[in-house]
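Apart from one protein chain that is not included, each protein chain of the complex appears where it belongs.
Note that the chains are named A, B and C in the order they appear, and that numbering of residues resets to 1 at the start of each chain.
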Amino acid sequence: MTLHTGSTAPADADRRAALRAGGGLGLLGALTALGLLPPSAVRAEWTRAGFDAKSVAQALSDAGLGGGVNAEQIQLEAPEIAENGAVVPIRVFTSLAGVDRIAILVEKNPTILSSVFELPDGTEPSIVTRVKMAETCRLIAAVRSDAKVYLASKEVKVTLGGCGG
Amino acid sequence: MGDPMKIKAALMDGVTEVKVLMRHPMETGLRKDESGALVPAWFITEVTATHVDRVVLRAQFGTSVARNPYLAFRFKGGQPGDRITVSWVDSKGDRRSDEATIG
Amino acid sequence: MAEVTGARAGAATHKALGVGRAARAIAAAWPWVAAILLWSGADTAMAAGGASDPVDAAIARYHEMLDEGNPAELDEMRGEQLWKTAAGPAHASLEGCDLGRGPGVVKGAYAELPRLFADTGRVQDLESRLITCMTGLQGIPESEIVAKPFSTDSARSDIEALVAYVAGQSRGVTMRVPVHDAKEKGAYALGERLFFYRAGPYDFSCASCHSSNGSRIRLQELPNLSTTAGAQRAYTSWPAYRVSQGLFRSFQWRLYDCFRQQRFPEPVYASDATIALTMFIAANANGAVYNGPGIKR
Partner (left out) sequence: MRRGRCTAARTRALAVALVVLGGGALAPVALQAADPAPDARFKQLLQQDFRPRGGAGMDRLEQDPVQKICTETHDRPPAGPREALQKEQLEAIRWPADGHFLGDWRAGEKVAQDGRGMTWSDLPGAVSGGGCYGCHQISPQEIAFGTIGPSLLQLGRKRGASPQMQRYVYGHIYDAKAYNLCSTMPRFGFSGALTEQQIKDLVALLLDPDSPVNRP
């Protein structure tokens, strides 16, 4: 199959502003209004920064995860070979304490930043999710612990599948 | 309003593991349909999970998250029978919220 | 190109395991006799081969990670709703539908299909039986049901969701497809014949891809459906969510798309031919624990 993965709009300021006003805080605002969430759950820093970035470094920096170093404590589990790039399972976990943010990136996708997770106190630094991969490349996990950023990466080969028709 | 999510929450050794399946096309905006026309971008932008009334996970998704997203995470605490709520909102402003109890 | 055999590198190594050349010759000449003799040996070889090859091991790891969360569960949920909701001109639910274990009994029904139904006098698989119930109980015209039986990106199929629900209700149940009645035996025999029927511009039969152990197309494992072990592994994991399409797929779809790749004309949905072929594969899987709906590439 042909896999198209990408950002939804050029990386322009208008788009970012729209996302901040719309998708970014919309749900929390609505939930707060419905009384499902206490107002304290809405944090001003929670914006969609990084999803328009065109490099891994830029995406990490925009997502508040710049300046990271590779660390053995970060475990990134993914298959060596993905039978299909449309669904690639990934598990990120760490023995580090005080983790409050985890991000998953796909190095060669049009949209490099896949997801960002905010972990309140009491939530364990362990995330399982699935990404799309347009081609063979590295998956990158960034973990913020006590204001320091740690990285792990793993190359996943994306293959053609089936009878090809 | 989208399809219901499938949420499983299980307590083991003081840690609750939550597994969520969401139905969503997660269109990138770059895919073409059978007629060759671009399918507009349409994807979940944000997910929030709460245990009773406390947020236990917040996530932002981009278009590189796979179709029909799967998410699993763990948090300390939680008792059998406690309510877990998972909510998402997507790039069109559609939203969905579903509940499960810790088993 | 068997005559210009070069190095059998990579995953081909596992083909050399276990079953010897002479035994394979016997298997080719008298597959049924040979299958009985070789079942256990061949299976052991297949398992060992898969683990010893790094590519196969990586693919196995990919599947293992996918198994943790199967979006087919969303289709099971939707199918259960459809089953229990009044619909059609008769404003009836499908809760009175007899899938072979009596009206309304869903649990374990899929593990005993296809089977002969006295009321229709036909051997039916799940999908043809669902058509019987949707027309009979709900009054939905058959033409409407079979017009678009398979989901697309833009239109979801109700019958595929119902399949997900019913199949899921046999999870953990041992396969016991009846091949007792003459009509059931007849369906099995016709299915067997269709399985081995070579035709079309590429000379393919089902057996071209599905009658040897441990083979792959690209990286996809090809179950040997002519053996108990192969049929068990394959049939008990269908219907399934296809990650490459992001859609849930029924067994009728599986056969339909195999015939497409076989370069055959299109099989008619829920026809006797497709039911016969299903009967052949499902009955070969008897004795296995049903473990679907599955998740596939």
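Everything below uses one rule, namely that a residue touches a chain if its C-beta (ideal position, glycine included) is under 8 Å from a C-beta of that chain, and two chains touch if they have at least 3 such contacts.
Every value quoted in this text rests on a predicted model; they were computed, and no experiment measured them.
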Chains in view that touch the one left out, judged over the entire complex: A, C
Option touching the unshown chain, where C:Leu116, C:Cys133, C:Val177 or C:Leu190 are the choices: C:Leu190
Chain not shown: contacting residue from C:Asn70, C:Gln124 or C:Thr274: C:Thr274
Option touching the unshown chain, where C:Thr135, C:Thr174 or C:Ser208 are the choices: C:Ser208
Residue in contact with the excluded chain [from C:Ala86, C:Ile217 or C:Val289]: C:Ile217
Absent chain, residues of chain A that touch it: 81, 157, 159-165
Residue numbers in chain C that touch the chain omitted from display: 1-12, 15, 28-32, 55, 186, 189-190, 193-194, 196-205, 208-209, 212, 214-220, 222, 259-261, 263-268, 271-274, 276
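By definition in this document, only the chains that are shown with their structure count from here on.
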Averaged-CA centre spacing for the pair chain B and chain A, given as whole angstrom: 14
Between chain C and chain B, distance of the C-alpha-averaged centres to the nearest whole Å: 31
Centre-to-centre distance between chain C and chain A (centres being mean Cα positions), rounded to whole Å: 37
Multi-chain contact residues (two or more partners), chain C: 68-69, 243, 246
Where chain A touches two or more other chains at once, by residue number: 86-87, 89, 128
Chain A-touching residues of chain B, taken from the complex the two chains share: 15, 19, 26, 28-32, 41, 43, 45-46, 48, 50, 53-67, 69-77, 85, 87-91, 93, 95, 97
For the chain C and chain A complex, residues of the former touching the latter: 54-55, 58-59, 61-63, 65-66, 68-69, 217-220, 243-244, 246, 261, 297
For the chain B and chain C complex, residues of the former touching the latter: 3-6, 19, 21, 23, 25, 33, 39, 66-68, 70, 72
